[in-house]
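Only a single protein chain was left out; the remaining protein chains are all shown in position.
== chain A ==
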Amino acid sequence: MRRFSAFAIAREALRHHEGWGRTWAKRPPKARYDVIIVGAGGHGLATAYYLGRNFGITNVAILEKGWLGGGNTGRNTTIIRSNYLQDPSAAIYEKSRDLYETLSQDLNYNIMFSPRGVIMLAQTHHEVRGYKRTAHANSLQGVSTEWIEPDRVKELCPIMNIDGPRYPVLGGLWQARGGTARHDAVAWGLARACTDMGMDIIQKCEVTGIDRDGGRVTGVQTTQGPIACDKLGVVVAGHSGVLAQMAGFRLPLESVALQALVSEPIKPCMDVVVMANTVHGYMSQSDKGEMVIGGGTDGFNNYTQRGSFQHIEETLRALTETFPMISRLKMLRQWGGIVDVTGDRSPILSKTPVDGMFINCGWGTGGFKAIPGSGWGMAELIARGHSPLTEAFGLDRFREGRFIDESVAAGVAH
């Protein structure tokens, strides 16, 4: 793979940019792989990338029923933070945030990581107590966050109205090294690195069955024919339940629609990410100038990638009090993605009842921030059978009552 560099740009500028080549290869599937990853979204690609980089396992195929990064990786609001309450969450999300810091250099692909800072607003006294508790927990976990008072919130984000009659801003949880990254670039950069290691990314290849022999996975049936494997990693977010059903077990999660929307582009007015969990809204400004806004989930099972309009209305109605200037903004487009939500709002990175089959799911409404950390842990789990990052996130935690309860810690938004 040709490396990107200032020298390469200068060279290509002199020859009409004809030497760049494809970012990732398009190859038909082989008959057999050491590891098959189902799902070429961020988490699936990161799993494959770290399998190759950390463990030298490169006879890997990544199967994708649609197109690369076309699921939730291309549908999220790109927020990166690690200010979680529980120790296992802080460990995996902070690992992920830390990997994001140098991911552009590692991949030789600009993922546009922008550690512009994330404020989680406290707009009720309950949230004030909750976020102060999180700030204390984070300082014990080695995650750099701090509690800030309303005047500091206003200083960081001047377009905010902190005196709202209904939802006054009482302070916030500030993570200075949180931020955003370019979501497509994360998928494309990882895909490029995977191709570079000789892995096959096979798009428009839907898995229709999981082959087993005596309780052990032997391969998958796909729309491009059967493919054999030693180990199988299922990393398909909203459709995890469908894949689990193919392998004969059920998961402790349900799939619902989560929506986001962007406004027309405007001049730079907000250089931090703001999350307002009380009103189920979060907002940042993209490099193009669009205000990127995320809302809450629908309450019912849904696989259609369409959400209910009243959630958009609720989100905007609430956000206009805290951000009065957005009341005049036109919204450009709105979309939905299917998120798989567990009871404790924490992910599942686990072995399964089928030997050799591993599952990475349940990231719910907050998966993008976790892509590198999740891939790091999942790769170790697949290669070694255990990983310190993932051991608390096993499927057995539900039966054993060892929940990683982030539903209170993080409210609804992620």
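The criterion applied here is as follows: a contact is a pair of C-beta atoms (placed from the backbone, for glycine too) under 8 Å apart; a residue touches a chain by one contact, two chains touch by 3 or more; residues count from 1.
In this text, contacts and distances are computed from a predicted model.
The protein name that UniProt records for the chain not on display, among "Sugar ABC transporter substrate-binding protein", "Assimilatory nitrate reductase electron transfer subunit", "Hydrogenase-4 component E" or "Sarcosine oxidase subunit delta", is "Sarcosine oxidase subunit delta". Shown as candidates are A:54, A:105, A:208 or A:301; the residue that touches the absent chain is A:301. Checked against the hidden chain, the listed residues A:1, A:170, A:242 or A:266 yield one contact partner: A:242. Considering the whole complex, the residue from A:92, A:220 or A:253 that touches the absent chain is A:253. Mapped onto chain A, contacts with the missing chain fall at residues 239, 241-242, 245, 250-255, 299-304, 306, 308-310, 340, 343, 398-399.
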